[in-house]
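Every protein chain except one is present and positioned as in the full complex.
Right, subunit A next:
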């Protein structure tokens, strides 16, 4: 009897739990759409990506495995034009014109995400400016990012021709994805290292100091690169102008009258 009660209870629990956690009918309908998207993504993948990353995304000697990189990595790499890369690139794959539509990128991302769990594409709520602390973002940026990307994200050099690119006109979404996935030489900053709020703060700071509406209170920024460009400017336009003035003043002198 007791055994029967336990069995019934166990069955009830399992059924109950299934009822609670089972995907809803709508989700099942989505699943078909999702699998279609994945199918489409796979087709795009075999045309544009498979030659380097392998037919199943397992990677080859020409490209790393994409299992587990997540949709965020695909969205970043493809929408910034870095992927697909040229067959022979230099030290680093550069940013270039994106050749895929957003729908195609989503399909590709869905396919890669289906290969293994990874970070998803962030939503506007995650990278948007609402509730961001610019000053905190600046502190975090100087602490985590400035050593490669410069004080205000103008970019900088890395070893052997590699470089940290400028962050000017990089969209908030892509900055978020880059922090999340760590493309190329960049370390990744998952939420356990930089929380969602931290990332939001950093993006808001960059927008404030290196955005389209950023004003430079002191005049021309000279690239925002610091003393090297300032020194060049001082030599060429400062001393250069003064020498030109000196030549002009010296040329205009009181001439002795010829008798």
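One rule holds for everything that comes next: a contact is a pair of C-beta atoms (placed from the backbone, for glycine too) under 8 Å apart; a residue touches a chain by one contact, two chains touch by 3 or more; residues count from 1.
Definition applied: contacts and distances are computed from a predicted model.
Missing from the rendering is one chain, named in UniProt as "Cytochrome bc1 complex cytochrome b subunit" (options: "Na+/H+ antiporter subunit A", "Aspartate carbamoyltransferase", "Response regulator" or "Cytochrome bc1 complex cytochrome b subunit").
One of A:101, A:130, A:192 or A:253 touches the chain omitted from the figure, and that residue is A:253. Within the whole complex, the absent chain has one touching residue among A:47, A:117 or A:245, and that is A:245. Interface residues of subunit A facing the missing partner chain: 90-91, 134-136, 138-139, 142-143, 146-152, 154-161, 163-164, 205, 208-209, 216-222, 224-235, 237-239, 241-243, 245-247, 249-251, 253-254.
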